[in-house]
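In what follows, a single structure is set out as structure tokens and then discussed.
All protein chains but one are shown at their positions in the complex.
Labels run A, B and C following the written order; every chain starts at residue 1.
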Amino acid sequence: MNNLVFNEKKKRDFIAIGRIGVDLNANEIHRPMEETETFTKYVGGSPANISIGMARLGMDTGFIGKVSEDQFGNYILNYFEQDGIDTSNIVIDQEGAMTGLAFTEIKSPTDCSILMYRDNVADLKIDPQDIDEEYIRNSKVLQVSGTALSKSPSREAVFLAIDYARKHDTVVVFDIDYRPYSWRSEEETAIYYSLAAEKSDVIIGSREEFNIVESLTMPKNENDQATAQHWFDYNAQIVVVKHGKEGSTAYTKEGESYDIKPFPVEVVKTFGGGDAYASAFIYGLMQNWDIDKCLEFGSASAAMLVASHSCSDAMPTVEEIEVFIKEKKEEYGERVAST
Amino acid sequence: MNNLVFNEKKKRDFIAIGRIGVDLNANEIHRPMEETETFTKYVGGSPANISIGMARLGMDTGFIGKVSEDQFGNYILNYFEQDGIDTSNIVIDQEGAMTGLAFTEIKSPTDCSILMYRDNVADLKIDPQDIDEEYIRNSKVLQVSGTALSKSPSREAVFLAIDYARKHDTVVVFDIDYRPYSWRSEEETAIYYSLAAEKSDVIIGSREEFNIVESLTMPKNENDQATAQHWFDYNAQIVVVKHGKEGSTAYTKEGESYDIKPFPVEVVKTFGGGDAYASAFIYGLMQNWDIDKCLEFGSASAAMLVASHSCSDAMPTVEEIEVFIKEKKEEYGERVAST
Amino acid sequence: MNNLVFNEKKKRDFIAIGRIGVDLNANEIHRPMEETETFTKYVGGSPANISIGMARLGMDTGFIGKVSEDQFGNYILNYFEQDGIDTSNIVIDQEGAMTGLAFTEIKSPTDCSILMYRDNVADLKIDPQDIDEEYIRNSKVLQVSGTALSKSPSREAVFLAIDYARKHDTVVVFDIDYRPYSWRSEEETAIYYSLAAEKSDVIIGSREEFNIVESLTMPKNENDQATAQHWFDYNAQIVVVKHGKEGSTAYTKEGESYDIKPFPVEVVKTFGGGDAYASAFIYGLMQNWDIDKCLEFGSASAAMLVASHSCSDAMPTVEEIEVFIKEKKEEYGERVAST
Partner (left out) sequence: MNNLVFNEKKKRDFIAIGRIGVDLNANEIHRPMEETETFTKYVGGSPANISIGMARLGMDTGFIGKVSEDQFGNYILNYFEQDGIDTSNIVIDQEGAMTGLAFTEIKSPTDCSILMYRDNVADLKIDPQDIDEEYIRNSKVLQVSGTALSKSPSREAVFLAIDYARKHDTVVVFDIDYRPYSWRSEEETAIYYSLAAEKSDVIIGSREEFNIVESLTMPKNENDQATAQHWFDYNAQIVVVKHGKEGSTAYTKEGESYDIKPFPVEVVKTFGGGDAYASAFIYGLMQNWDIDKCLEFGSASAAMLVASHSCSDAMPTVEEIEVFIKEKKEEYGERVAST
């Protein structure tokens, strides 16, 4: 068991708000994108990937967002609906906005980059008027992606969604998801990330991401425990700090901490692991599992994703994760992901 | 005495952040502006007026803001310096921004309007990088004008200033100062006003202004006590709700409330009274006066202003307010401004 | 007589398109604007001044432009109507644009400057859809102010107006009226000024202004005759190059040139002379006067303006100019303005 309480009277398990786009993944990999000839399209964007992950894990899932009124917008809606994700709160833009694109370049398993098309992007046009208080009231969890704070009116829509969530006891999970290209300055980033994090129950980010968030209020802090305590002084119950292949640590307001390491896999690319981790970790919290079991589940799902070609299509089911963990433990020993 | 604690170790009494501009007041009044032939220039803008008010009351006063690099910017700096207001944290814009203008039209004492020039305005270009943590740490009070929240980067500069104030025990006084022309939508207004008000120690506004701030979270509320309690649940200690010529009420977190009515004067115009009220009321709080005495002082200063031609130049001294109160009480009785 | 033919079947004498605003002239002069206490308002903007000048000279005058929907817009319309200028093609903006302001600073008769408010300015919002082909077809002259080329959609509106004028034998008078603050770059300026000048019958500008216009096609040219010839190769009939107090020269396509010097007056300010010059010079051309008489009339009107406080209100009548010339010749000799 863990320290979060999910209101079981709420009908829907999980909704996310924020970035939703199309990934175009190089088919000919291990070369620069200049030499890539063809691309395969997938649904992408961190909160979209997490939502697909939650749906695959059997959760009743919905999404708050905005897509373009074109073939790519249609594609996203179709894909979500096929996965059983509720799209009633995804608005179709009427002002000529575009679906964001992410062209992936995989030069080697550890040298990956993304070429983003984010100008005039539909997901950042979600407006406070698009936010339905009832939709948020009826969900156990609201997952917020920090990139959605980078521009108005999406920024205001997120603050309103968080206010509704707090008002109605919907657990707020804040995934920092920092993408520098969307922001005007580091100061602006720190200010809005802080305002959102102060109102969140669960905060997930890498050490580098927390450094950005704390750059004005706790400059030069590298202490994860201090970071966690800073947010516990506001409304946080759980703070997860990630250190890449070194593993990650979950801190609780009660003063405990839990570590996890990555599972050993043959890595295809560096993308998508974090979204799989988040979805499986939140899933575990919602099952009222102990936090170390949640972390193991998250870490396993992350490992499965970085070994695959997509960031969304490859999201595993509960059974697939369980089989994966079982196999890895048989191969590497029971404490394969322990620190 | 009142429920606020001002840290006496801080050197400066009062600093304000926000709007600062030039008023051009019609000399030929009681006619439409089309027929006005000449205008007299004054320093203007709510927090600028309040700062001038504080300086006239003998407080060690400073200002955080941005002015244009032209004759009007110079004029504002000169005027402040002549009044002894510290201008070390007023930045001179280098990007071609303009000082905001307010042309006043006084058709009759109760039919006044303002023609604003606020495009590309310097005061809204103040940037988080212009905010000096030490300057805020060294002041007993930070007064925030809500209009400064209406646009980036001023919006972010204000949130950062408030964070520094809270971190260093500087009392945050939030004057709602709602001006619809600066904002994109009422939703946006409500969201940012709420985020600022949640972090403020003293909140001052009219009933109509509080309705805007609460439009998403407490729609249709007209109950001043409920308004006050909403903000006491965050960080507020005192909430003042103004009802124009009906008077105003100050609520304290301890559950008390105090009423005041306007002093009788021959009104020249409707502008500027609120700024005089705010400066004299805050002055009283800083003298550790009882709240009803603070209110009387504020109400007297407001009455003096609406009977004059400017919103800044006419700000009275302590002695002038005391004489005014004494004379009014002699003329109308001791309870002239009591409800 | 001169080399221009004005179609006498057209009902209206003169229409101008472009800048129209409010001047706020310092009343306390011979000091920096910081120390100016009051300002007097006048209608302003080069083509507006020229139009007022033409109306005072008895011409049937109209204007194509856009004004703000506020007191200053009303004031301009009222003023024009009192002067008998047709306002049927002045559009009232509905999108929140502002009337441009020009605060004048007169430190000394030769040290004058202007503080302009030109952000979001109504006159640059005139749109091709606001241009009425019949209105232009029915006028003998279309006067174009170059500043109207500085931004879309006014830029396109001017090109359309010029096309209609050429199509219908309306004489196009192009006043360069270069104001650097409106333009993005000198290259942009040169390109659009050239496109307009190529289609104009009369071009008026200072040597410095022609240098800007020719900066890409005839860089470093300082030869007025070469300038004139360049435009005669397109559609120009008359080119006037001004050299400030040194006087100015009118060149004709037939190869003649005529010089004029300023009349001696006690100068109050440097503004407004050019607009008076343009209106009286065009008036003379329309009377079929010889060019040297047109120049003398223009120079006289210019001298009268720089000796007065406003740029519009002081525009003289024919009789007033005639009296002025007569008096100056009596005082200084017949060749007072000859070179």
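Keep this in mind: a residue touches a chain if its C-beta (ideal position, glycine included) is under 8 Å from a C-beta of that chain, and two chains touch if they have at least 3 such contacts.
These figures come from a predicted structure and were not determined experimentally.
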item	value
Chain not shown, its touching partners among those shown	A, C
Option from A:N3, A:Q71 or A:T317 whose C-beta touches the chain left out	A:Q71
Residue of C:N89, C:S194 or C:S299 in touch with the missing chain, whole complex considered	C:S194
From C:V22, C:L160, C:A197 or C:V213, residue that would touch the chain that is not displayed	C:L160
For chain A, the residues touching the chain missing from this view	24, 27, 32-34, 36-41, 70-72, 74-75, 78, 98, 101, 103, 105, 115, 117, 119-120
Touch residues of chain C, complete complex, unshown partner	127-129, 152-153, 156, 159-160, 163, 167, 184-185, 187-188, 191-192, 194-195, 216-217
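Assume only the chains that are shown with their structure count from here on.
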item	value
Chains touching both chain A and chain B	none
Between chain C and chain B, distance of the C-alpha-averaged centres to the nearest whole Å	45
Rounded Å distance between chain A and chain C, as computed from the means of their C-alpha atoms	62
Sites on chain B at which at least two other chains make contact	none
